[in-house]
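See below for the structure under consideration.
With one protein chain removed, the remaining protein chains of the complex are shown where they sit.
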Amino acid sequence: MQSLIYKIRYLTDGILSLTLSYNTFFFLIFLFVFLCIYFLLRKQKAKQIWILFGSVVFYAWSGLAALFIVLATGSIVYLAARKMGSLYVGYEKEKEGLSPKEQTVLFMDYKKKAKKYLLTAMFLILAVWIYVKAGKLLELDSVATFSEWISGRGIIVPLGISYYSLSTIGYLLDVFWRKAKPEKNILKLFTVMTYFPHIVQGPISKYDSMLKQLSDLPQYDYKRVCFGLQLMLWGYIKKMIIADRLIIYTQAVFTSPEQFAGVEIFLAVVLCTIQLYADFSGCMDIVGGISQVMGIKLADNFRQPFFSKSATEFWTRWHITLGAWTKEYIYLPIAMNPKFVKYTKQLKKNGKAWHSSFMKAFVPLIAVWLFTGLWHGTGWDYIVWGLYWCILMTVAKEAKPIGDKIISLLKINTEKPYYQIWQSVRTCMIFAIGRMFTVTGALTGCAVLWKRLFAEHRLWTLFDGSLYSHGLDQKNFYVALLGIVIMLLVDIMHEKGKSIRQSIAAQPLPIRWIIYYGAMFAIVILGMYGPGYDASSFAYGAF
Amino acid sequence: MREKVLATCLEVSPSIDFSSNELVDGGLLDSVTLVEIVTELMDVFDIEIPYEEVTPENFNSIDSMVKLVEKYV
Partner (left out) sequence: MKRYEKLRIIIFVLVAMVLFYEINILMQPVWLEWNNYDRTQDFYEQPGNTIETIFLGASVTVNGIAPTELYEDYGICSYNLGTEKQPMLASYYWMEEAYRLHPETLKTFVLDVSMLRQDTDESFLHKALDAMQFSRVKLNAVKDYAKDFSEVFSWFIPVFTYHDRWSSLTKEDFEKYGYNTSSGTRGYHFALGKLLDSNSASEITVPTYLVDEEAEPAEFNEEALVYFKKMVEFCNWKGIKLVLIKTPVLNDWDSSEHNAAMKVAEKYQLDFFDFNFYPYIDEIHYNNATDSVEGKHMNYYGAKKLTAWLGNYLTQYCGNTDVRGNETYAFMETEVEEYNRHILRAELGDIEDVSEYLQVLYDKRDVTILITVKDDAAKSLSQEQRDRFALMGLEKLSALAYRDSYLGVIVNGEVIYEESKHLDKEAEDAEKSELISSYEGTLADGSSYAIISGGHYLGNISSCIIDGKDYSVNTRGLNIIVYDNKRQKVMDTTVFNTGESATRIPENAEKALVMAEGTDFARLSDTLQQLALYNRSCANVKKAIALKEDIGEDGFLQYLKEFWGDENYMIFLSVKDDAARSLDKDARSIFRKMGLEELAELERRDSYLAVVKGGDVLTEVRDHGETPITLGGNGYTLVSGGMDSGNKSSIEINGEEYSAGGRGINVVIYDTALHIVVDTVSFDTYAIPVDTSEIIEDKEKND
């Protein structure tokens, strides 16, 4: 009996010590068990409860205290939304028999009341978020000690706080603006908030659409499940084979940039943008695939961003949900804010026409970019990064007429492929330069990068093999390169509108299976995980 | 009323065919143009259009825009 208890204790301690993140084997086991039961449950209610259970377990693994914070936040959101909803129901009753004009006036009243709940809830969400960000990321001692005093431990960073904060605020605003109905079932709201595929890295989902999907979960469908699994495979390939491989080189350069120069820096910058894309979009594919298996559609977050022809277009293709969120909840509300509109009109009337149009474009934009910068990180480097994009977009807009004139003068045909490619390359360079601000973790690091980039050219490192001495050997570089080429080809096909999974499905069985097995075992063999095999440590030393 | 609204829209964007009933849903008005129209309407009619009223339903046709403006005039 004793040994049985001991065995159980050993097993549970062991399991609890494992990490449950998307690229661990343990997560795959968790997912497998979750999905099996998910499909065995046929009733909607049962499926919904099971998703909630799975998500809560997933979340709890990162810390029970964090789970408590999330659920507390969710409760506040639920209450505020319900309150606003019931206020508006009251309005609907009262507005009977009134003319449209009177209804509008009446509604203004109700809106004022609802605003109180909105602002309270938003304030609480933002307060927790800023508290966590300021405390943890800026490592402010005062915040840390305060936290210790309150909860007896250091600052807890709830998993996905940056993502669920935006989604909940968006949901509250949607309810406030009557774009969405408040959810009556608090469990459903919790489910959508903690939904494990989008809690870690997004996409920033609109709860309204998620709630609707949650009420109408489909049953098992072979084709859909297969496609979902294939999407997951592709995501894992991007993340574990390409991204995690490239980061070895880029990290080596960015942690000590003074040791590198010229082409080494250039290569690191180029590769780190590809690494970021592979990592982030790979993760999106994994969670998108998981959701597809379950029958839920998550919002797209990437749409071949490196094919963008301008900075503006870029942000409609990269981290799409963030751009959409800031547009819908920051840019447009400010741009169409009556007080702001009046102010700019005033400027115009006072003869400052250019001022007026500049303000109209610039103010909402800078609000968006400061927010975006701070959302990513709290240092000066991210603020500068945000300003960089903001200035870039403003300049692009103002300079467009001049640019168009030059193009017509030089008689450049903007439809020709070479020009389109130039536009894509230009966009990539802009993105890469932006990345340089933040990749070393400090603005001083960025300055070093620029200095070292032009200090020497070091072209020889491309040929004499020294490129392969920073942690990524030649063979691994080639694997990464091959991965990048494949990624590019897939993106080209997507840009042309082709669906890869459909094309594969159209192939005969042996070819399909070879592709699947190839992908699976490529991940097992080439994936960057595990302790890593260092042949030299096995080399024979003394006896 | 209707002519004033139409005139304002044309001033913002002369090339668009405003006779359609699917101005937003059909993609003829993108978000940039929409912003301009809204701000112009606010200025021309000296009204305050709250953000939640900026919906596809309210801006899909000139007539719906007119109805909206009348609510706030």
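Going in written order, the chains are labelled A and B, and every chain counts its residues from 1.
Criterion: a residue touches a chain if its C-beta (ideal position, glycine included) is under 8 Å from a C-beta of that chain, and two chains touch if they have at least 3 such contacts.
Quick caveat: nothing in here was measured; it's all calculated off a predicted structure.
Asker: Specify the shown partners of the omitted chain in the complete complex.
Answerer: Result: the unshown chain touches A.
Asker: Any idea which of A:Arg42, A:Lys93, A:Lys411 or A:Lys475 touches the chain not displayed?
Answerer: A:Lys475
Asker: Which of these touches the unseen chain: A:Phe25, A:Trp354 or A:Trp380?
Answerer: A:Phe25
Asker: Spell out, residue by residue, where the missing chain touches chain A.
Answerer: 14-15, 17-18, 24-26, 222, 473, 475-476, 513, 516-517, 520-521, 524-527, 529-533, 535, 537-538, 540-543
The criterion applied here is as follows: only the chains that are shown with their structure count from here on.
Asker: Could you work out how far the Cα centre of chain A sits from that of chain B, in whole Å?
Answerer: So the centre of chain A lies 34 Å away from the centre of chain B.
Asker: Can you list the residues on chain A that touch chain B in the complex?
Answerer: Interface residues on chain A, with respect to chain B: 100-101, 103-104, 111, 176-179, 327, 332-333, 335-338, 341-342, 344-345, 360.
Asker: Which of the residues in chain B come into contact with chain A in the complex?
Answerer: Answer in residue numbers: 31, 35, 38-39, 42-43, 48-52, 54-55, 67, 70-72.
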